[in-house]
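Let's turn to subunit A:
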Amino acid sequence: MLEVSLLDERQPALSVEFNCASGELLALVGPSGAGKSTVLRCIAGLHKPERGHIRINQSDWFNSDDKINRIPQQRRVGFVFQNYALFPHLTVAENIKLAQSNTQEDKLTASLLSKVRLTGLEKRYPHQLSGGQQQRVAIARALARNPDVLLLDEPFSAVDKVTRRKLYLELNSLRHDLAMPIVLVTHDLDEAAMLADTMVVIYRGKTLQQGTPSQLLHQPDTVSVAKLVDVRNLFKGKVVKEGKELQLHWENKQLTLSDRIDYHQQTVNWTISPSKVILHQRVRPSRGEQENPVSGQIVELMTLRGITTVLLSVNDAKNVIIQMDVSEHVAIRNDLKKGDAITVSLIADSIHLMPS
Partner candidate 1 sequence: MDWQALEISLKLALLTCASLLPIGLLLSYILSRTQFIGRGLCEAIITLPLVLPPTVLGFFLLVSLDQDSFIGGAFVSLTGENLAFSFTGLWLASIIYSLPFAVQPMLRSFEQIAPELREMAWCSGLSKWKTFFKIELPLAWPGIITAMVLTFSHTLGEFGVVLMIGGNIAGETRTLSIAIYDSVLAFEHEQAQMMSLTLLAIALVTISIVYTFNRRQRHLMRL
Partner candidate 2 sequence: MRLMLLFLLQSILIPAYASDIKLAAATNLRFVLPELVGQFEQHYPQHKVNTSFAASGTLTSQIQHGAPFDVFLSASPEYIIRLQQTGFIKGNIVNFCRAQLALFSRNGSGIILTKNLSGLKTALDNNSLNKLVIANPNHAPYGQLAKKELELHGLWDDVQPHLLIAESASQALQFSLSPQTSAGFIPYSYVLQDKIAKRGNGIKLNSILQQQAVMIKGGDSTASLFLVFLESEQAKVIFLKHGFEVVN
């Protein structure tokens, strides 16, 4: 278990709090300059924060109260830098061996190389490798110390898109063999959502929310988190109790809310995930469609890898656009075209409220 709690009022300011269990992959996400890399550098001992603690399996690496601050050499981290920082004058095998505690152990080198599928390239120099191969060497080198924690700083930003997708799969299969906490820093939300068990949103040095990718992406705690995770369909409304029923007043419409919600008589921010917006089938109307129907006109239609994104301009409201993601075949079956009038349902259970 990695426990991190950091506070720094100097520049770069930090107010960071998160935990990462062994075997868990935690993604630290946020815009560039948010202090993601600084947090990793703190964990590695390359940057000393003002206050706080960094604890790994109950042992302190940094603790400002007890004046503990171990140097990087004493921390046993496996660190993969953004540009990999491979030693250019050393071969692949030498790069890995350098980080081994027993530099004589050729077996370990060989097993690390096969783990990252680089067997046969031992004698190559870094400049003779492709970007993807370089990343694998960096990962193998990071693992060579048998680290207590693995730190990955934007490890996919230096390779092209095709390679990146391949590397995602590789990391995903590799990480299940690893027992230590893994912290991945990235500004790419999709990347984080795809690879991580847990996501932590960080902005201006401050961690805002920790949760599963689906929690963060669909149920952000605050509007700031919602904006940082690039939530679509972010609207303002008012919660009103009508008899027994809770309603959301929004753009002259009354949407039914499920009863677990407790924002009575309050102005709120609310959101609904585009994939949870339900299209009323034109040809075969079905049950449940009576729940929170909203009509509008299709203003934009885009299809990418099997998902069709539909932008709907809501009737009787000015400049209100709802985004809906449907499978491509649904779009085809319903013959959706730009300019078409359609109706969708915003199911009560899918509406997520946030304080304003």
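Quick note on selection: all candidates are chains of the complex that A comes from, given by their letters.
Quick note on the criterion: a contact is a pair of C-beta atoms (placed from the backbone, for glycine too) under 8 Å apart; a residue touches a chain by one contact, two chains touch by 3 or more; residues count from 1.
This one's a predicted model, so the numbers in the text were calculated from it and none came from an experiment.
Enquirer: Only one of 1 or 2 touches subunit A in this complex; which?
Expert: For subunit A, the touching partner among the candidates is 1.
Enquirer: Using the touch definition from the top, list the residues of subunit A that touch candidate 1 in their complex.
Expert: Residues of subunit A touching candidate 1: 44-46, 71-73, 75-79, 81, 83, 85, 87-89, 98-99, 101, 125, 127, 141, 144-145.
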